[in-house]
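With one protein chain held back, the other chains of the complex are shown just where they sit.
Chain IDs A and B follow the sequence of writing; residue 1 opens each chain.
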Amino acid sequence: MIVVEDLVHKRGDTIALDGVSLRIDDGEFVILAGANGSGKTTLVRHFNGLLEPDSGSISINGHSVSEDPVTARTAVGMVFQNPRDCFVAATVEADVAFGPENLGLTREEIDRRVTDALEAVEMTSHRNRRIDQLSGGEQARIAIAGALAMEPTHLVLDEPFTGLDWPSRQAVLERLDALSAGGTSIVIVTHDLRELSERADRIVVLSDGRIALSDTLDNATPKLASLGVQPC
Amino acid sequence: MSNSTTTDVDLVGDEVTLNIARAALFAALMGAFAYVAFPYPLSPAPVTLQVLGVFLAGLFLGPVWGAAAMVLYLVAGAIGAPVFSGGSAGIGVLLGPTGGYLFSYPLAALIAGVIAHRGIGIRSLTEASVTRLIASMTLAVAVIYGVGVPFMWWNLDMTLQTAIVTGAVVFIPAEAAKMAAAIGIIRSDAIRAE
Partner (left out) sequence: MLRYEPGKSIAHRLDPRSKLLVQGGFAAAAFAYTTPRGLVILTLLALCVLALSRTAPHRVLWEFRFVFPFLLAAPVLEGISLDGFVISDATSPALASYRVLLVLLVAGAYIRTTSVRDSRAAIQRSVPGRPGQFLGMGVGFVFRFLPVLRADIGRIRDGYRSRLGTERSVPVRMRILLIASLNRAFERADRFSLALRARCFSWNPTLPTLRFSRIDVPAIGFGLVLFLAAVYGFV
């Protein structure tokens, strides 16, 4: 469970997040939407301690993020917007193993996690391939596998569909469904709600660094346009 | 979840992580420059951007991380990354006639950085005067040739005179062109590193 309390984040003179409180339960599927510059990306980067709050607090499964960043980064898997710049190794296997290696796990445990993570994104047969030879959609799935290898309780994806063609998008969605069914909580940062409405338990809309709306999609739909999000 | 292991994980600090990422990317950029040759009328050898890269490493990463970036460049090349002249690699290149130039890169980046930043720490480059920047660049070039030429002299068992002609004189016009380019960059404030 992610609990954010009264989070304030300043960037120079501007206030990026202005007193955000939010709770994301285990297993929940949440869409985090909002216009450009509304603070979506800034907010999720606080979930695993990549940014430091100016005030307020965040805890993951009962652990304070600022005091225990390792637990936060293990529990919250983060998939960034440009996966291409985020791979650490040239081959699929070496990249997916990077997280578990940093945790100092045994080689057997690392191998098991790599196997499981690649299975979860249906990329088992690509284990020994070079990442730069994969398509954009395949790279997106490897990026997800890299986060899953940490065995997180929450998976956060920042604009995961940018630049993906329709079949790749379907493949990623299908994998997210399977993860969600397996109990992993999914948080998708996006302003493109296509095909997400029937999946999400809840939509949270940010506007100017505040939470403008947090509701089921059915209830939220009439208000979306005024908050800069295209309704689906 | 593996809570039992998390206390033993010795995380690399945020700032150090950024510096390691920058040093590695800069080393890779040096390697990519090895493929870029500008034909230059006064020089028999094509002009590459590598020597300039050494100086810029000291300037933009600071003396310590600039030197660290150059060490990464050399080690990556030694174990097979195609980053030396013309995309070659291996310990053989480091022990060959041009090895001295390569070995001097970490030292040259360190010295350029120390002069430009007035010490081991890192300061804003807008404070540094043009004279200081030119001095740091000139000294970096002097270190590179100061180590490179004697190394070639020893490596190929030549007379010193021949070593100076093959190892330095033919490259002087090219170095002048690079300095001109570098001064233009620093003055243009176009790099968003800091």
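Convention: a residue touches a chain if its C-beta (ideal position, glycine included) is under 8 Å from a C-beta of that chain, and two chains touch if they have at least 3 such contacts.
Keep in mind the model is a prediction, meaning the values are calculated, not measured.
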Contact with the hidden chain, among B:Val93, B:Ala109, B:Ala128 or B:Val141, goes to B:Val93
Where chain A meets the left-out chain, the residues are 45, 48, 50, 70, 73-74, 78, 80, 82, 84-90, 94, 98-107, 110, 132, 146-147, 150
Note that chain B touches the absent chain at residues 8-12, 14, 17-18, 20-29, 31-33, 35-36, 38, 40, 47, 49, 52, 56, 60, 68, 71-73, 75-76, 79-83, 85-93, 95-98, 152, 155-159, 162, 165-166, 177-178, 180-181, 184-185, 188, 190-193
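Here is the rule we use: only the chains that are shown with their structure count from here on.
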Centroid spacing, where centroids are CA-atom means, of chain A and chain B in whole angstrom: 38
Would you mind writing out the residues of chain B in touch with chain A in their complex? 1-3, 5-9, 11
Spell out the part of chain A that touches chain B in their complex, as residue ranges. 61, 68-71, 74-75, 102-105, 151, 153
